[in-house]
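What you see is the complex with one protein chain gone and the rest in place.
In this document, chain identifiers A, B and C correspond to the written order of the chains, with residue numbering beginning at 1 in each.
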Amino acid sequence: MSSIKQYLADFGWPRIIIFFFLLSLFVAAPFFGVRLDNSLADVLNRFGQNGIFVLAMVPMIQSGCGLNFGLSLGIIAGLIGALLSIQAGLVGALGFAGAIAMAAPFAVLFGWAYGRILNKVKGEEMTIAMYVGFASVMFMCIMWIILPFDSPTMIWGYGGKGLRTTISLESFYKRVLNDFLAIRMTPSAIIPTGELLFFSLCIYLMWSFLRTKTGTAMTAVGSNPDFARASGVSTDRMRTLSVIISTFLGAVGILVYQQSYGFLQLYTAPLQMPFAAVAAILIGGASVNKGSMLNVVVGTFLFQGLLTMTPSVINSALQTDMSEVIRLIVSNGIIIYALTRKLKVTK
Amino acid sequence: MSGKYTVKRFLSENAVIITFIVITVIAIPSSQLSANYIIQEMITRLGRNSFLVLALLLPIYAGMGLNFGMSLGAMAGQVGLILAVNWRISGIEGLLFAALVGTPIAVVVGWICGSILNRAKGREMVTSYMLAFFINGIYQFVVLYVMGMVIPIRSPAILLSRGYGIRNTLNLESVRQSLDTAWMLTIGPFSVPVVTFLVIASLCLFIVWFKRTKLGQDMRAVGYDMVVAEAAGIPVDRTRAISIVVSTVLACLGQIIFLQNMGNMATYNAHDQTSFFAVAAILVGGASVKKASLPNVFIGVVLLHLLFVISPRAGQNFFGSAMIGEYFRQFIGYGAIALSLVLYASKARREAVRVREVQYGHGGGKKAAGEAR
Amino acid sequence: MGQEDALLSIEHLSKEYYGNIVLRDVSFDLKAGEILGLVGENGAGKTTLMSVLFGMTVISETGGYKGSVRIDGEEAKFGSPFDALDAGLGMVHQEFSLIPGFSTMENIVLNRETMKASLLNDVFGDRMSLLDRAAMRQRAASAISKLGVTLDTDMLVADMPVGHKEFTEIAREINREKTRLLILDEPTAVLTESEAKILLKALRNLAGQGIAIIFISHRLQEIVEIADRIVVLRDGTVVKDTVNESLSIKDIASWMVGRSVSVDRKQDGAGRSFGEDILQVDGLWVDMPGEPVCDVSFSVRSGEIFGIGGLAGQGKVGIPNGIMGLFPAGGSVRYRKKEVPLNSPRAVLEMGIASVSEDRRGVGLLLDESLEWNIAFTAMQIQEKYLKFRLGGLIKYRDEAGMRALTAEYIDLLDIKCTSPKQKVKQLSGGNQQKICLAKAFAMKPDLLFVSEPTRGIDVGAKKLVLDTLRRYNAENGTTIVMISSELDELRSICDRVAIVNEGRIAGILQPSADVADFGLMMSGVAPESSDAQETAHV
Partner (left out) sequence: MNTKKKRLIVRATLVVAYVLAIAVVFVTGKEHTLLIDNMEVDEGRIAAFEEVLVSIDGRESVEYYADDRDMTVLKGQTHRIVIEDEISGTKVEREFKIPLDEDMVILYLPKVASGEEPYVERFVPLELESMPEDDGEIDTGFLSDPSPDAEVVP
């Protein structure tokens, strides 16, 4: 009870405004000929599709590494896993599980290296994370051309060299999570139960991780690194661990995203993905150094709700396509607001 | 200090620039481009890009790091150009008009940016980066909706068919290279845009002069130590904001120079990469987050663009794919920024430890104690 | 009070912070060209006095002060340090306030540069003026020559030895034409002996030119050497204001630390028995900024309460921090005959040694977390207490119930005032936060406990409770305690032996009952004359 009160107190006006904005969009939707059931299903689908990216922000925020602008590294690991799984010819649930399993070692390796870098640059993590992410995406662009994958679904038939920019997952694991126990609400609206369950599982695992001895130490490192060190906790190790977990979640996140989306996207696709996750968790009420599961859920829902509802409702209401611009201003405004807020940690 | 130590130190301090020279030297032959072509490209690109890179200097002096928010200025310049094209003001006058209209806009957004960065001390770079995103939204709103709806647009040629909003690509034929060709000097096989270089030279002179003014001195003081500067009575926040305003205005002018050379403009994307290219150039030129000089700018522009010119060809010839070169040069740009930020941040941490050791003696603890009474 | 020719007169000055009286009816005068030596222990009110004089904003933010400060007989009310500067006051703080990338000259004239107007002045204001470097150099040189030292005007501060930085700071203050009163806070603390000598000479030089100087130093030798008059502050009151004539260092030392009331000693060393030496420190050095330890050796007996005292900045706090592995350290520390690995906090904690940090808010607490977290964290991480094991110990969850019980126990034991064990620690008062720090250390059930500055910044009632708790904990559990404190009274009231640290080394170990003057002398780096007190305590 008190934590809910606390949460409301910390909620802050930007989130309240966004909440009511979204609410009014839902209320207004039917008047502009937008079907509520479809919208709701769409929001739920995107919620499950993007939630894990947002969840991936939590460990690094908790350990004091700031927002993971370099989430693309995890996404790359996920893409490698997906490609290996396709190459191995795994299909269905096995293909999805295989992709996660094969992505894991890459995620750990990338996360470890990336964590080492971030430990060297304490205080400047976010800018550097961003450029490390950008640089690795561009590096992988080269690799996608060079690497010797040869499954016919993934390479250009003729005229091109290397992997396709988008690879269809139709015959592999498209919607394997979404369709699991899916509920058809109305003829055109389906609730992707499996996807939501998987997201809930991830949230539960993260929630309980933060309750373990190591999770407690990680939070303490983010809250006050000097305290943690004086209590015998290695801050560098905790930070690296948080980066590895975040990177791994990034890998899982892209796999969930792809199975729902039906396509695997290579090349520059991961470049901008971290920003959406950053925006979502900040909208959810997290600060640069404190984030909770509640922030993840609320943030993902509000952000994805905004993305889904503004185009359909605003555009039909105003008879323009102004929604894109509104989204651009609102979500980037939130990020700026969060960055200019005084740090909550008092010293 | 032994010779070995200085060599090591030299290498670590110039790691980015050395890496670049090595890659370039390897890549030049495989690009099979003629020396004349490369030199002409370098002359053109120096004229096109230097001004933008110079815009980064002042915030670095003021200790605010790399101004990723310079694309705000670029947007202001683009608004000026759109209006110049709209009213069909051509040639040098068109550029002047764009500059005169863009500057006040740049001052306003620069001031907003400076004030916001003052609220995000210690996180200036990432905040300025996100700020560019945010102002981009407002720019898109203005260009896509306000222009044609609120601001009357005369020229139907630049308007979308729906009646408002500017087209995706803007033809700058009327001002195209009017600065460059105002006095084109031909030296041997090369043509040199003299006026453009004169403009760049006068900006350099301005910066040198500016460093000798009271404001320039204050800016450096703030850059070194905000607390001490504040205690000495220097208005820290104001000084920082001014550095951003000047940087934004210079970016506005720089973008106009850049676009007049290109001859057309992607209305909604032209500013996206402005800060990326400028920041990559100055870092490749050997500058760091805290320290930069005029030579850094020009060395950086030449080195970065040399690689940009040759890498697609080299990629084609090496791997049989031009895209590799394309990706490679982006990789190298982002990588250079990441690398120099990492090197600088870790060096700053090491430096802090070293200073402490010198001050309080470590191991030397006993020695220092022995020397004292 | 208020002599006709006084440059500065302070009359009946009182100041309290949140009901805590720091200055009580302080009055003294200062004439032009006079050097006043201001002496006092940490917390005697020197810093507050200087803050009042210099118009620091902390003073007005905390309710201003009573009494008056007069300059040339005129009441002065400074709203900010800049007003004080305008009135002709100059202050050299303990920490350097210099721009490292600027030269001596640029620092001396910082924000008071000589300028030549440029054309753009009329457009963008005066800050577009060009700097007149030649004139600036000349001004800097003349300020330096006033001091009577040699400094390179073009050397960067970053490349300077410490002494030169100090001179640069002083030169900056006297560079103002108006400066008539110079306040120096511990100017010699970072200097070598020879540098300090030059500084003293320079100050006498300045005084000769009519500048009044307030000189604050813990080195009584220097005070006696240079001051015309000496003012001793103790607990916020002026206990002595005398002309410096045939004063002995010992007198000053006893004024400084001496108490009118005798020390309240509840326990007597006689009734206590101790085991063998369990902690042996030999040749310890610690690289802790501001509190460097050079070469410290001592040993502590089992069951003892061992006190370490000394003035701030002398390195006493560096000792526990070095042993606990929080700052780079070297030398040998043996605990129960086993070598203590330095620079590894975990290893030390695992040996059953705990500590309460002097930096409560910085190191001691997780301000944004609950009481439960703060108290249980270290025990959980080091001793795996308050955990629930799942899957055969593979997964270790926090035992919330265990943590709650533990917290309840200490809330009760230490009388911690809080709304709930889930309350965030940052919402508690200083005294209660200190109790949390103690509880955190007690939760480890330590064998040896370091406690640094346990009563700093907390009110009287809490102080007594904290000290009583330590004493009881020692008596009931036989825990050996090493207590580091700036408050000599406190050490003398609770400790079995007290070591005094000066300039990074142990100046001597005294019985708590020893003469106060001896403590004072040791703190000031002077060997006490009555050497009988020294080392006698060593068994």
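The rule we apply is simple: a contact is a pair of C-beta atoms (placed from the backbone, for glycine too) under 8 Å apart; a residue touches a chain by one contact, two chains touch by 3 or more.
Because the structure is a prediction, the values reported are computed rather than measured.
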- [ ] Just name the one of B:31, B:71 or B:321 that touches the chain not displayed here.
- [x] B:321
Task: Residue of A:43, A:273 or A:288 in touch with the missing chain, whole complex considered - done: A:273
TODO: Decide which residue listed in B:157, B:184 or B:227 touches the omitted chain of the complex.
DONE: B:157
Task: Options B:87, B:197 or B:318, residue touching the unrepresented chain - done: B:87
Open item on the list: Give me the chain C residues in contact with the hidden chain, please.
Closed with: 121-123
- [ ] With the missing chain put back, which residues of chain B would touch it? List them for me.
- [x] 84, 87-94, 96-97, 100-101, 133, 136, 140, 144, 154-157, 160-162, 165-169, 174, 268-269, 272, 321, 323
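What we mean here is this: only the chains that are shown with their structure count from here on.
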Task: Length of the line joining the C-alpha centres of chain B and chain C, rounded to whole Å - done: 46
Open item on the list: Residues of chain A that contact two or more other chains, please.
Closed with: none
Open item on the list: List the residues on chain B that touch chain C in their complex, please.
Closed with: 209, 212-215, 217-218, 220-221, 223-225, 227-229, 231-234, 356-357, 359-363, 365-366, 368-369, 371-373
Task: chain B-touching residues of chain C, taken from the complex the two chains share - done: 81-82, 97-102, 106, 110-111, 113, 115, 118, 126-131, 162, 192-193, 283, 285-289, 292-295, 328, 330, 503-505, 525
Task: Complex contact set, residues of chain A against chain B - done: 69, 117, 120-124, 126-128, 130-132, 134-135, 138-139, 141-142, 145-146, 161-162, 267, 275, 288, 320, 322, 324-325, 328-329, 332-333, 335-336, 339-340
